[in-house]
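To start, I am sharing the structure in question, which I have written as structure tokens.
With one protein chain held back, the other chains of the complex are shown just where they sit.
Naming follows writing order (A, B and C), and every chain is counted from residue 1.
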Amino acid sequence: MDLSFSPEDETFRQEVRDFIATALPEDLKAKADIDAPFPMEDTMRWHKILYAKGWVAPQWPKKAGGPGFSATKRFILTEELELAGTPPLSPFGLVMVGPAIMQFGTPEQQQRFLPQILNGEETWCQGYSEPEAGSDLASLRCKADEDGDDFIINGQKTWTTYAQYADWIFCLVRTDPSVKKQAGITFILIDMKTPGVDARPMLTIGGTPAFCDTFFDNVRVPKANVIGKVNAGWTVAKALLGHERTLLALVGNSRRTLRRIKHIAAETAVGDSTLLEHSEWRGKIARLEIELEALKMASLRVLAGAELGQAPGPESSILKLRGTEINQRLYELAMEVMGHDALSWYNDAGVVPDAEQGIAPNFCYTRANTIFGGSNEIQKNIIAKWILGLPASK
Amino acid sequence: MDLSFSPEDETFRQEVRDFIATALPEDLKAKADIDAPFPMEDTMRWHKILYAKGWVAPQWPKKAGGPGFSATKRFILTEELELAGTPPLSPFGLVMVGPAIMQFGTPEQQQRFLPQILNGEETWCQGYSEPEAGSDLASLRCKADEDGDDFIINGQKTWTTYAQYADWIFCLVRTDPSVKKQAGITFILIDMKTPGVDARPMLTIGGTPAFCDTFFDNVRVPKANVIGKVNAGWTVAKALLGHERTLLALVGNSRRTLRRIKHIAAETAVGDSTLLEHSEWRGKIARLEIELEALKMASLRVLAGAELGQAPGPESSILKLRGTEINQRLYELAMEVMGHDALSWYNDAGVVPDAEQGIAPNFCYTRANTIFGGSNEIQKNIIAKWILGLPASK
Amino acid sequence: MNFELTSDQKMLAQTVRQFTKSKSPVERFRKLREAGVPWERDVWAHMGELGWLSVPFPEDVGGFGAGFVEVAIIAEGLGKTLVPEPFIASVVLGGMALLGAGNAAQHEQWLSPMIDGTTSLALGYAERGSRYDVSAVATTASRDGGGWKISGEKIFIPNGHEAENIVVSARTPDGVGLFLVAADGPGVTRDKIKTIDGQGAGRLRLDGASIGDDRRLGDPGDGSIAILEHVLDYGAAAACAEGLGVCQATLDMTVAHLKERKQFDVPIGSFQVLQHRAVDMFVEVELMRSMSILASLAVHDDDPVARKRAISAAKVTLSTGGRAVTRESLQLHGGIGITDEHDSGLYFKRMLVLDTLFGDEVHHVERFASLPSFAEG
Partner (left out) sequence: MNFELTSDQKMLAQTVRQFTKSKSPVERFRKLREAGVPWERDVWAHMGELGWLSVPFPEDVGGFGAGFVEVAIIAEGLGKTLVPEPFIASVVLGGMALLGAGNAAQHEQWLSPMIDGTTSLALGYAERGSRYDVSAVATTASRDGGGWKISGEKIFIPNGHEAENIVVSARTPDGVGLFLVAADGPGVTRDKIKTIDGQGAGRLRLDGASIGDDRRLGDPGDGSIAILEHVLDYGAAAACAEGLGVCQATLDMTVAHLKERKQFDVPIGSFQVLQHRAVDMFVEVELMRSMSILASLAVHDDDPVARKRAISAAKVTLSTGGRAVTRESLQLHGGIGITDEHDSGLYFKRMLVLDTLFGDEVHHVERFASLPSFAEG
């Protein structure tokens, strides 16, 4: 056993740091420093910078235009980007539909879509959830009726993150209502400019317009846009969930938040000293740091396994579960540390220290982490059934 | 609203304190001071002292030989006894079967059993649970077959606390296997000296022989020993569960344990000061004290309602749930405070300070509090259904 | 011992329920928030007419002379629908500070019009770096002829962005004093800080502000600190009541959602895990209710140790319970709870403000543990 990164990996880590230091535009760095939200145009600007460097899709194989990185390099790159607070890239093209197209798409589909995902010319969003189908995805109703070489799509998708900016949406739609729930679902790509598509943004409790309700009113989509087979969309969706589980642990983001908490605590007076020197607060911060350390170790185990080409073991299933909780609790602790400043909401600079500006909106928005991407309750159901082998719940 | 006790109640509280100070035998007081377990003979000795004073059954009405106390006086008496650490009386006669006989028994049964419960000449135990019927009591199998004026009883009861010392046992037995589970059950009293009854003690993890497995092998019991109607035992059992819910909050015991924790913490050096002066430990202790304060207030609300003759409101249902958890966590904290001394197990005096002697066995035994008397999971099921009105669980 | 409300108190609770239902359901707060309107003068005046702004004050200043139970009844009721009028800020904080420190003439001039609902008050005690310690006052007041010059900054003042007059603490050569600052006075700059709950707060910058001696509330010295501490305990007790309202409403909303929302063809409230978590919320609310009662009865206690012990215990219960209830509510609502359009988020955010104001969980745990009552047993 060996915990150390290879010299080559350490060199790569330094290369990433140096790159970020020079390539991250000043205005984005300033936002990162105050944990401010990045609007879509910032994200896409950074996407294109990473694309130019060849690092925009670390998990893509070389033949698809990726850098062909090892699992460890992917981890290092992700961690350093998160630690630096660079704009998180939209995952819908790079992490979700891209790999699905690689695995299930035709050569034509791959040629049509993959380069545009990579270079950022086309951005994507996800159409899975519906108002009546959240955790229970298989009960979705948005329907696609055959009409010659096309499908006609009608229905509504919800939580379509950043649909208002997206060029394309990948959807699960019902193509056969007569069969069992998970059968009869198809994975299809829809151009957002098609007549009848209407994305209506709504605010999150974090104060940003991250979600949309997206409506489909007789939207005509060529059958050529189906990924995989008609009525076999569930297979595509399931495969897609398995990608890059370590990303969900949010280790880099959490380490950055922890560092910020310590920074704020060191600047906050209480009695004759600072919060960071105060036994009770030190203890709170240290306990979370230790939990994060354990999560990081669990992530490294998954990573080391992936490096050896092993399928993710049981330890991988805990990453999303615990990672999202720790991330939430870090933001909760940051709010506590800030005292009255925690109450500030999108004020101009100067009302609270810069380091505190972005905490409150993120504190709110992190509540979503334990809900989206398969709620933590659903994750536990899955572990109970598939890992612990407990009988179906009654 | 008024939080204070009446002058009359305060006088009564002083009377209880004075009584305990003089009436509690020295050797029992010495055991109380080190939280040592009380064997059955100690408990019964104290029972008879309280009986002589007329306080052994504070919740019994005057006509049954009780003192006819108000709810407040009952609470004060219980709290002071718990705070002083006097031997907890066996509840099976006084709190459980006694009131059931008052409510459902015939005059003959009342005359036969109640005085002997009161004066402590006959002690009782409970025969509800069976190896295959714990939380799911209604699935019990111990059967009673009619034979003339008798029932012939065969089967096994488990967790029959102190059955090895008991003169009588009250049991739920199946008298009709052909009907729905809860129907067909009868509440019956069995003399432990009857041939075929065999109580086999087993140790608890606290190191005391508190439980028995009790076996019935063709045990002949007169039908006259049935309480209520044959096949209507479930009604009796349900009524019995409602008695004195505030007792289950263990407020007095927990306050006593908290006081002991502070005493130990004040005597335990860490660095240049004591644990009680150390911010992290103070915080741990204070947080539990605050939770206990909230539980006490909730108990007082239930009590004040009872004083006005009101049925217990929703607040009463939380007492057992939270009270048992707080009690467990207090013992957990006591163990932490003790450091290495927590490892000591029934050593002679001098190995650890006297105040620490009884903590470890109680720490172990309190794990039972959240299991017996309707496990906390069952309590939550009940609250979900009957108070929150949530649909039956699937 | 008796926890029954009197018939008058029951009637008051009923009146508050009717008011919130007909005049200020949560939709009203949502509309005001979107319009950037902190609260409405005519509603405030109506609350004055109803007598609510008078409850804790003695009759000789035009008050109702009731105990704190009435304050708690009103605060709890207003919390249930997030009524934005500054009941706690103006009546409990500004009002009680003015009552405690001021003289009869000052009561007449500034308390009475607030009780009428004509004006509103506020209390500025927090400064950058003071955290929750009312004795950490960097703002200074010095004699200036017959009056005073005050310099310093007060932040996150509830209703500080709207009140006509604001009680502020300032350090004088004789100790900390209290002064009533006119929001439009010379040398006074006040602006609105946007807050997470959408209610806003005031920031007051005093740059050699001239304050007449008639606006000095009592004599500077330790007495002012004791008054401030007591007033913040009133505030904390009122926050416990409002927070109880917030959490009761949150629980009700969540239980209703669990009954209505279907997934996997059944109401999600039939899933045992969600049932038990709703029960955990219920337990927290019941404990908060118990401690809110304790706080409202103990806040008048003559023994400051007993008072502080009870208030700190109640405030800790508010923080822990309130966090658990409002955060779990979002989780149990699922995606919809993360949208700004759903009410659960509004309650979640209001709870955060109540959690923070008047000292957070760590602050009150430490105060509780530093009282002589702690070491004594």
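The criterion applied here is as follows: contacts are C-beta pairs under 8 Å (C-beta built on N, C-alpha and C of every residue); 3 or more make two chains touch, one makes a residue touch a chain.
What you see is a predicted model, and the numbers here were worked out from it, not measured in a lab.
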Touch with the omitted chain, as defined above, among A:A21, A:A52, A:V179 or A:A286: A:A286
Residue, one of B:F12, B:F113 or B:W159, that touches the chain absent here: B:W159
Residue in contact with the excluded chain [from B:M102, B:I152 or B:A342]: B:A342
In chain B, positions touching the absent partner: 129, 132-136, 139, 158-159, 202-205, 207, 211, 268-271, 280-281, 332, 335-336, 339-340, 342-347, 351, 360, 364-365, 367-368, 370-372, 375-377, 380, 393
Hidden partner chain, residues of chain A it touches: 1-6, 9, 72, 259, 262, 266, 276, 279, 282-283, 285-287, 289-291, 293-295, 297-298, 300-301, 303-305, 307-308, 314-315, 318, 321-322, 377, 380-381, 383-384, 387-394
Chain C residues touching the omitted chain (full complex): 271-273, 275-276
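Going forward, only the chains that are shown with their structure count from here on.
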Far-end chain from chain A, centres as C-alpha averages: B
Inter-centroid spacing, chain C versus chain A (mean Cα positions, whole Å): 38
Interchain centroid distance [CA atoms averaged], chain A/chain B, Å: 52
Where chain B touches two or more other chains at once, by residue number: 279, 283, 393-394
Multi-partner residues of chain C (each touching 2 or more other chains): 271-272, 362, 365-366
